[in-house]
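Worksheet for the structure shown next.
Here the complex is missing a single protein chain, while all its other protein chains stay put.
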Amino acid sequence: MGAPILAQATQIDTGDTAWMLTATALVLMMTPALGLFYAGLVRAKNALNTFMMSVSAIAIAGLMWALIGYSLAFDGTGDLIGGLNYVGLHDVTFAPRDGTTIPHLVFFAFQATFCIITVALISGAVVERMRFGPWMIFAALWSVLVYSVLAHWGFGGGWLQEGGTLDFAGGIAVEMASGFSAVAAAIVVGARKDYGRIGLLPHNSVLVLLGAGLLWFGWFGFNGGSGFGTGDPSVLAFTNTLLCPAASLFTWMMLDLIRDRKVTAVGAATAIIAGCVLITPAGGFISPGWALVLGVLGAVPVYYVIAYRPRTRVDETLDVLAAHGTAGFLGILFIGFVAQQSWNGLSDGWFYGHIGQLGDQALAALVTPLYAFGMTFLLLKAIGAVMPLRGPEPDESLGMDAIYHGEEAYPSGEGAILVSPEAGEEEPVPVAQP
Amino acid sequence: MGAPILAQATQIDTGDTAWMLTATALVLMMTPALGLFYAGLVRAKNALNTFMMSVSAIAIAGLMWALIGYSLAFDGTGDLIGGLNYVGLHDVTFAPRDGTTIPHLVFFAFQATFCIITVALISGAVVERMRFGPWMIFAALWSVLVYSVLAHWGFGGGWLQEGGTLDFAGGIAVEMASGFSAVAAAIVVGARKDYGRIGLLPHNSVLVLLGAGLLWFGWFGFNGGSGFGTGDPSVLAFTNTLLCPAASLFTWMMLDLIRDRKVTAVGAATAIIAGCVLITPAGGFISPGWALVLGVLGAVPVYYVIAYRPRTRVDETLDVLAAHGTAGFLGILFIGFVAQQSWNGLSDGWFYGHIGQLGDQALAALVTPLYAFGMTFLLLKAIGAVMPLRGPEPDESLGMDAIYHGEEAYPSGEGAILVSPEAGEEEPVPVAQP
Amino acid sequence: MGAPILAQATQIDTGDTAWMLTATALVLMMTPALGLFYAGLVRAKNALNTFMMSVSAIAIAGLMWALIGYSLAFDGTGDLIGGLNYVGLHDVTFAPRDGTTIPHLVFFAFQATFCIITVALISGAVVERMRFGPWMIFAALWSVLVYSVLAHWGFGGGWLQEGGTLDFAGGIAVEMASGFSAVAAAIVVGARKDYGRIGLLPHNSVLVLLGAGLLWFGWFGFNGGSGFGTGDPSVLAFTNTLLCPAASLFTWMMLDLIRDRKVTAVGAATAIIAGCVLITPAGGFISPGWALVLGVLGAVPVYYVIAYRPRTRVDETLDVLAAHGTAGFLGILFIGFVAQQSWNGLSDGWFYGHIGQLGDQALAALVTPLYAFGMTFLLLKAIGAVMPLRGPEPDESLGMDAIYHGEEAYPSGEGAILVSPEAGEEEPVPVAQP
Amino acid sequence: MKLVIGIVRPERANDVLEALYRAEVRGISMSRVQGHGGELDRVETYRGSTVKVEVTDKVRFEIGVSDDFVQPTVDAICDGARTGEVGDGKIFVVPVERVVRIRTGETDEAAVTPVGS
Amino acid sequence: MKLVIGIVRPERANDVLEALYRAEVRGISMSRVQGHGGELDRVETYRGSTVKVEVTDKVRFEIGVSDDFVQPTVDAICDGARTGEVGDGKIFVVPVERVVRIRTGETDEAAVTPVGS
Partner (left out) sequence: MKLVIGIVRPERANDVLEALYRAEVRGISMSRVQGHGGELDRVETYRGSTVKVEVTDKVRFEIGVSDDFVQPTVDAICDGARTGEVGDGKIFVVPVERVVRIRTGETDEAAVTPVGS
């Protein structure tokens, strides 16, 4: 990602490798944490389905990444797309990844975790009604058609990066990509049947807070690892990942207080995510002071997007657009204003005399949403043409868990009659079928 | 936000930095983990409020620390208080923090997480009844008036440290400070209305065990990182953080068995915390063997303080005094007996011929409780003079979550009528107001 | 607690040490995560007891390891058992562990976490009915009589390792040992009274998914740390720990779909564990490509063992045999086929011309189950001869939490009358006794 | 005085509440129940064990009303709860001999007249 | 028409369901309750505070039946729920004045006759 190319590319540093192993594990952990965060935000009857949309992304996006996605994103510096040299992990070995001091295998694994969580993020837009089968197919295709492409553009050596756009840890391929894809997904899949008619409340906000806490924890690896070592960019991004979310959390609590004298817990959890997203693209490029400012100011638009969205007919259920799309957009632009070469060693922003940087940032902030929204829209339309994206209405009343997973999150056991395993092999009775 | 001093990369060790980045992330994670631990220990209707007291500390104490607290604690070696050179993160850059091999930014971030969790710890004394507004104000002021001062005394170069008191990872500023402040807070805020009248039970002990597990996990960064690298002190403290809590957990289970032949889960969770606290001050100073002894012996007084406290009229709800104040006190003193220069390279304790060390430890064990209790008492009295610290009794029946956060942790959805967003802007109805 | 041998700091690598500290903390965290995973899989009335079986293992196995187990496993290269030089942590100091670049203390701590979780794993076979007292005694004895012995054989310099058997991170001492011991334990302790009569369902599958996610997170330390640094073996094992579970998760979801068009969440959680176990022995020895194959193929037998087991009379409740025994067995054998010297620098498997390796692996896969099953069977029979392993039937209806821990996981508070602390000292009433 | 017990679909519970509100029925208690009726069973699998689940979630209303309020209450529940699909639920009307308002000790009619009306 | 209310042990709930099934009782609602009866109390301790727990978990069945189904229903519950130990529970039979099937508006006998029969 945005880290400057280092000399002596052939030497592996044990300290850098140690940190990157940790960072990779942290980011992998973020996907179950996201599943938990999302699961807490939906109704109990859909908790497992929501969690499983994230969990399944680990398998599906993970495998697609290893087989083809990584190569398309990170092989060579083609303008629009990478090469095929790394297909099936070919040539991904112990030797250092060019421009880093860590083994190529570690670089690959670190990048894999990014692809995985980005796919998982989108699920927030379609929970509580999308069928699980189409979701899995969508996840597989999206990870290549959208993620790999944008990852190549943003930090795989593609045209945006070459053109000078700065994106430290994924404002383009992760945050804006998931956020604007989420809107397209919500539109194509459509709203839940009771959306806007009755209150559809989070069934467990304690899990939401825990999930947010674990996500923040993981984000230190996400941003702090995007310098691919322990050098200045990583250190700066790491520290900013503490400061910016703290600031956005503070702002959010104040906005809540102003609205109706109540500081909401779900809001606080959202603010933490928003703060982490805001600093994701900018982490290694702006000073700690500006990171605080970004947290304080950036939380405001996100807050109002979240407050406004439910008044629309777009049931973008868990507000991926607000928390990731909007915040990622703001973070990318903010770099253009306040980047400091004295901190990042690369480039200044407008406030420090280099207005061109703002142009480079604006370009990415314009192109990415268009590509993500468009491709996702077409992709889901295509899948929808082959198979229904959602089930019949009564299924929604019963809940996704029972219908698509044959489970309940919290079974009481009463009324559940054990079927002799042999009988277990029988066809399930009609109502139970997806 | 000026340019940083040029980084003297030669002084920075990538391995030490790698570990300190990890340690910092681990300690930041401890605060949500603490929120979870505390939330499980209260009734369901107060779960979010309890969790939010910890979460809000991240924002409030975190910002206060960056703006002023860090400078007061760690700038220079004034006897009573540090300087103002680091105010607003001025001069906190990539250059190594003096006396360490890690960037100053990382040192700052690591210390920030300590300030944050210390503030959060105190909330255990006032959960289930204190109003959220005064809590936030208290958190902001306490983090500077008490934490920064004691941090300076204990390991910022202040008079206790200069005088020879040994405190590896915060027996003074973190454990004793929070524990004795908790008593003052419980006294000033007063007991819950049903305290001593009906049983007020933890609503989810599974979360309590999970929280304790995550706290232990984080504590490896807390103690293991307090050597600011991967050197002998860190390694010793890290290993002792495995041994001492294991020993105190064992003792606690035995004491439970003796009491009434039952090993309680909440007790086990408490024992883990107690063990981590016991070793916090001593981690890098005593041998692994003595760490085991500390765990075995130290758990006993803590156990009986917890058993006795509810018989008093002081509703120090989640026993911060016992788990942190008492255990921290014991840990600080224990150093005076069994510190070994052969292990810590610094000083021996009484058993190894240097009785003076015990004096230095006793001094800290005497002064810290007095300062923490006194300042907290005055601070809360002052805040209480300006605004009520708690709401009317019926609010307590309804629960803090509904009153101060406008949420429930586990809403069923039935009986919750969706208000058209416009209407959402209306004033909430009377009963709902804080 | 004498003075340590002088540290030969020159041989210690800060990067390797940094990673091993992280890895150790990660593996310690796995035991509470396992407790959570297991607790979610049982009924609510046994959730705390199940969790506590894992938590208690930290104290019991942890202390046994420090006092005697570590020495028996890792002191010297005796064929069958190690020496006593390290008893009570004697000679375990800052000096590097022979053959590594990390302090001996860290090596000890890392190994301790392995012993702990292995003991905890077995509890899955006997949850919901075994008395807690005998469990604690079993844990203490098993950790020495079975774990230490097999750890010595497998990677402590014992006859299997010397004979050429490859086991990277514990296919022998951890996975097969716990899996086959679990069967013996289930047989000796016997089935739950309602087993096979009514459905005994997981009470909280969200916790199961979270537990699995945290376990995977920890497993990066478990496998990635088993190279004792940041070198090629660690890097390979780390990356394979991402790929193999992703592949097995994918396979499992497909098998579920084939069975009855439903992808179960509990199944997905199980698949993650199975994938981590499959790669545990093989992690540092096989190529990433083969790791994917192992994940895809290895999941199949595990899937069918889990589907078949409940049709037997053996109430091996949480299927430790399937997830750990079977998967560990397959992983150990797989090495014999596809190990590649070009990746592991040590030895080739059959497919690469060295069929002898398969023999060495088969030997371990034969001997370990026999020893683990036999010793566990005898051990529990012996304990059972001294004290009853389970309580009277009505206790099982009431639940282990109330009987052996005097707590409920989710108390409502209604109907719980506060007893004046004095009265609290009274003998509990009959029904409440273990 | 009668006690009207209505068992309805969870997702209709709020509609029932609103219907009752319009019918000026003020005092209501509700709780979650699990129901078995004409609905089809479903099969669930947890690892190796397969179970047939014969119950579905429902919400139970319990409403004490004076006799002339029985019909409006029953109608309100039906209005709010009916979907026409199997599983809509049942209403039972049970005689009540006495009603007491705990706060005041008032009994019968008085006890079910909401405060302020 | 009667409403049969049965309070039984949780672990017997499925046996009761099966017994009711055999007795051809089709419409059933059940819920978790906590009961206090002849069972012995237990003592629980949470950190420093000790409580005496006077209740145990039970499952409450609520079944609306036509008069001639009362006896079979009561018998079925007893069959399924009886262990002979203190704590087996109680059955209450309450008169019902009216039953309505929400889906169709049918009342009384018709309302409790399951679909298709």
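Which chain is which? They are A, B, C, D and E, in the order written, and residues in each are numbered from 1.
One rule holds for everything that comes next: contacts are C-beta pairs under 8 Å (C-beta built on N, C-alpha and C of every residue); 3 or more make two chains touch, one makes a residue touch a chain.
Values in this document were obtained by computation on a predicted structure and should not be read as measured data.
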>> Among the chains present in the display, which ones are touched by the chain that isn't there?
In response: A, B, C, D, E
> Looking at D:Met30, D:Val55 or D:Ile91, which makes contact with the chain not pictured?
Replying inline: D:Met30
>> Even though one chain is hidden, which residues of chain A still touch it in the full complex?
In response: 199-202, 259-260, 262, 264, 266-267, 270, 306-311, 319
>> List every residue of chain C that touches the chain not included in the displayed model.
In response: 412-417
>> For chain D, which positions touch the chain that isn't shown here?
In response: 3, 17, 26-31, 62, 64, 94-103, 105, 111-112, 114-116
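Criterion: only the chains that are shown with their structure count from here on.
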>> What's the minimum number of touch steps needed to get from chain A to chain C?
In response: 1
> Once you find the CA centre of chain C and the CA centre of chain E, what distance in Å lies between them?
Replying inline: 43
> Quick one: chain B and chain E, Cα centre-to-centre, how many Å?
Replying inline: 50
> What positions in chain C touch 2 or more of the other chains?
Replying inline: 13-16, 18-19, 22, 26, 198-202, 204, 260, 262, 264, 266, 307, 310-311, 406-408, 411, 416-418, 421, 428
> Where does chain D touch two or more other chains at once, residue-wise?
Replying inline: 14, 32, 34, 36, 43, 45-46, 48-49, 51, 54-55, 85
> Touch graph of the chains shown: is it line, ring, star, complete or other?
Replying inline: complete
